[in-house]
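Every protein chain but one is kept in place in this view of the complex.
The first chain written gets the first letter, and so on, giving A and B; residue counts start at 1 in each chain.
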Amino acid sequence: MDFNKNVGQPVSRLEGKLKVTGQAKYAAEYEADNLLHGYVVSSPITKGKIININIAQAMAIPGVVDVLSHKNRTKLAWFDLQYTDMDAPPGTVFKPLADENILYNGQPIALVVAESYETARYAATQVIFEYEQETFQTDLESNIPNGRSAKKGFATALKPPPPPPTGDFLNSFEQAPVKVAATFQHGTEHHNPIELFATTTIYEGKGKLTIYDKTQGTINNQLYVANIFGLHYKDVRVLAPFVGGGFGSGLRPQYQLFLCVMAALHLKRNVRVVLERKQMFFFSHRPPVKQNLRFASDVEGNVTALGHSVFSETSNFEDYTEAIANWSHKLYPAPNTLFNHKVVPLDVYTPLDMRAPGGSTGMHAIECTMDELAHKLKIDPLELRLINYSEIDPSSNKPYTSKALRNCYLQAADKFGWSNRNPEPRSTKRGNKWVGYGMATGIWDAFQFPARVEAMITKDGRMVLNNATTDIGTGTLTVMTQIAADELGLSLEEVDFNYGDSKKPFSMFQGGSSITSSTGVAIVVAAKALRKKLLKKAAKMPDSPFKNSEDAEVFFSAGNMHLKDQPNVFVSLKNIIASNNGKPIKTTNMGKPHMLKLRKYSLATHSASFVEVEVDQDLGTVMVTRAVTAVAAGKIINPKTAAGQISGSMIWGISKALHEETFMDHNLGKYMNTNLGEYHIPVHADIGQLEVIFVEEKDELINEIGTKGVGEIGLVGMPAAISNAIFNATGKRIYKLPIHFDELMQ
Amino acid sequence: MRSETQNLNHLKQGDCTVNLTVNGEQKILQVQPWVSLLDGLRDHLNLTGTKKGCDHGQCGACTIICDDKRILSCLTLAVMKNGSEITTVEGIAHGNELHPIQQAFIDHDAFQCGYCTPGQLCSAIGLIKEGKAQTREEVKELMSGNLCRCGANIGIIDAIMEVKAGGGHE
Partner (left out) sequence: MNNFEYKQAEDIATAINLISEQDNTKFLAGGTNLLDLWKYNLTNPSGLVDINRIHGLAEIKELSNGGVRLGANFKNADTAYHPIIENKYPLLSKAILAGASAQIRNMASNGGNLLQRTRCYYFYDPDVPCNKRNPGSGCPAKEGYNRIHAILGTSDHCIAVFPSDMCVALAALNALVNVEGAEGKRTIAFADFHRLPGDRPDLDNNLKPGELITSIDLPDKGFAQNYSYLKLRDRHSYAFALVSVATALELDGEMIKDARIALGGVAHKPWRSTEAENFLRGKSANESNFAAAADIILQDAKGYGHNDFKIALAKKAIIRNGLMALNPQSQLPGAKPSA
């Protein structure tokens, strides 16, 4: 094997040419004969009942084929269980068009199907509904008293509730010489990938469907469709070869999939449904959260008490939670802790994981509180982290499989020039701007899910791999190709990684920064089996020099299998396949986490972010002029695409800290800025200088390839680092995100 | 082409004939007046390289070059552009040879999901042609009509700066 020939190299995205020439096709871009177009009608009311629907006017428009609503929808599976998807939180899954009840604003209430998109769009305005409105509750703050513990379910395994209390938090906090108590508020955010959610359903006849869907989980959506519509799962094929961003929004099937498939089955026609941007605010989102933190330390800066209580929004039908209060004790070894998390059910749609769910929200509050503690202690914020550095995970008393956070701190601080920081807030000026430095820690999970990969060598000596995962822009195709190429000693050009198709062997949805470890490990496992088979076949070739060779006695390089002790003795993969009558030699194998071994360890990626901000002395306008984030995430397969993941998520951190928020008018129970003009994500002008460092972190315990995932960790530390830099610049600490510049006006 | 026959089959009263030169080829669109240029390109000419990200002029994904200027095809009716010359992302390479900005995007990892990319590319070509942006700050400002949710902003601006420095006038 030529391990590290491709792995570790900054390979440019293999699908790059398709993407820069417009050849990459997304879910709404597949042609189909006599395609019908569906347009969703969204509820204008927040809660109540539909008492009448008049479709006559809409149906009279030439080109309109049908208007589907709860009145005339096809019969569907009735049991909740059948609507359940792999990422469903405990509760009752929302069922589109199930009945007359309206549970939240923007709920899909009808689908208009027409011969053209424009006709469907127009006809949707001509469907007349009558409603009975009911009072509703959408405001987290005023419903805090209704907070309760979340129901437990499958999702609890991935997102455990906070750990139980340790020591005597209340007394130790009360009596501590140095303490900080603060309340943090975070607004709602929507994922807003730039691709509109879309599904194109090809009606193949005889109960068979081919579905091009915008999703992060082809198999998840395949099973969802099959279960609800009573189809055999083999008759449902979900394809997502290109996905225009996900960020979590594609972890669960969204309503355009359901409506599109229903229309296709009902009308026995090919149908496409594309959501409007506004309608993408009518599904899952990052929930608003209120957090109360109480941290205390001794006068030397040793943290003695950590208290963190969380109230987060959920819907009235599912208990969505995310790990928010779980992080501080994974980092800081305080003897006294008290954590809790309550959900507040409201008349909204169920929230859903959005890039670094929980971590980005919780760590903002945790690392701002640590910064405040450092300020009170008159200890440098980085020094405070180092004083409280723990090699093990204090919350579980388990060692980490690896933890190179200390080097993240040191390398990033060095690159950033942290030693130049003036600890006195509001003391450094650059023209009209106050300048501030801030830092924060990041921590995130290192997930690995079971995955199956089919691997084969074909008669032209190429390696073909099949797995159902998507590539939502993370670089999955490139990274998997790199891993596979090295396993068989091939060049990248000799490997075909096929993905984005539910027909391929199993992959979990693409979330939690898990796919490199999940599918990557499965590739390694499959490649090992494949090498064995190749050797076995080669041994049977006439006069084979490999007759008595063991697996460990051969290596693969440049398309050939060699004897290790006689490298000039080799056989080409092509010849091995030729000896198999040209039939590919193939294997399908499962890669899975080593649960038993890993149970003794804690698993996490870490990061340290250092930020410089400039804040206008009069007007308060903020610019993140530069930031450095160092990441310890095990083996980095592709430093180019991985750096893209980190700098991209650093920009998400800027956005979370300074820009994005969906705000709701609680009198109306609806989000008001449901468009990309008023839902602000950063534009190019908002982005200063960003640097990414990957800290060496060798992890031989975590999995076969030593990877931990890089999709989210880059976001986790940034919001607090920005908030802390703003405090250093201005002396003002803002306890809510996003920070609006007018709050910094002097 | 399939799309053209389809259009003729669907020819209805009220349809307008729109003559366009798209990526150097003569195209005839038979569309109702309320069809946007974006939908005309995507649904009627099957040129799906141009993307719909918001349909309201707020993301820049639908940016094309029309009569030498970068514009938003979502806020343009196809019928308004009768007689115009249009370049979409499908038409910026010379055959198999990528336009320098396309190559620079690949080299600088200036995209992840790729969905905003066609708009960024067309916008970048427009920006270079306009010649109003010299510094990095000016490029950032004049590219701010193109959102990138993946956060590939640094690579995008790096790619444009490189092509500008290389005299990439196209």
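Simple rule for what comes next: a residue touches a chain if its C-beta (ideal position, glycine included) is under 8 Å from a C-beta of that chain, and two chains touch if they have at least 3 such contacts.
Since we're looking at a predicted model, the values are computed, not measured.
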item: Hidden-chain contact residue, picked from the options B:20, B:45 or B:72; value: B:72
item: Per the touch definition above, residue among A:66, A:494, A:616 or A:691 touching the missing chain; value: A:616
item: Residues of chain A (touch criterion as defined above) contacting the omitted chain; value: 44, 118, 121-122, 124-125, 430-433, 616, 618-619, 621, 623, 658-659, 663-665, 667-668, 670, 672-675, 677-678, 680, 682-686, 740-743, 745
item: Where the unshown chain meets chain B, residue by residue; value: 14, 16, 32-34, 36, 55-57, 60, 63, 69-72, 75-77, 79-80, 123, 126-127, 130, 132, 137-138, 140-146
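Here is the rule we go by: only the chains that are shown with their structure count from here on.
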item: Centre-to-centre distance between chain B and chain A (centres being mean Cα positions), rounded to whole Å; value: 29
item: Residue ranges of chain A touching chain B (in the complex, touch as defined); value: 12-13, 15-26, 28-29, 31, 115-118, 192-196, 242-247, 274, 276-277, 472-475, 640-641, 643-645, 647-652, 675-677, 681-685, 687, 690
item: Touching residues on chain B, where the partner in the complex is chain A; value: 2, 10, 32, 34-35, 39, 42-43, 46-59, 61, 88-90, 93, 98, 102, 105-107, 109, 111-118, 121, 137, 139-141, 143-157
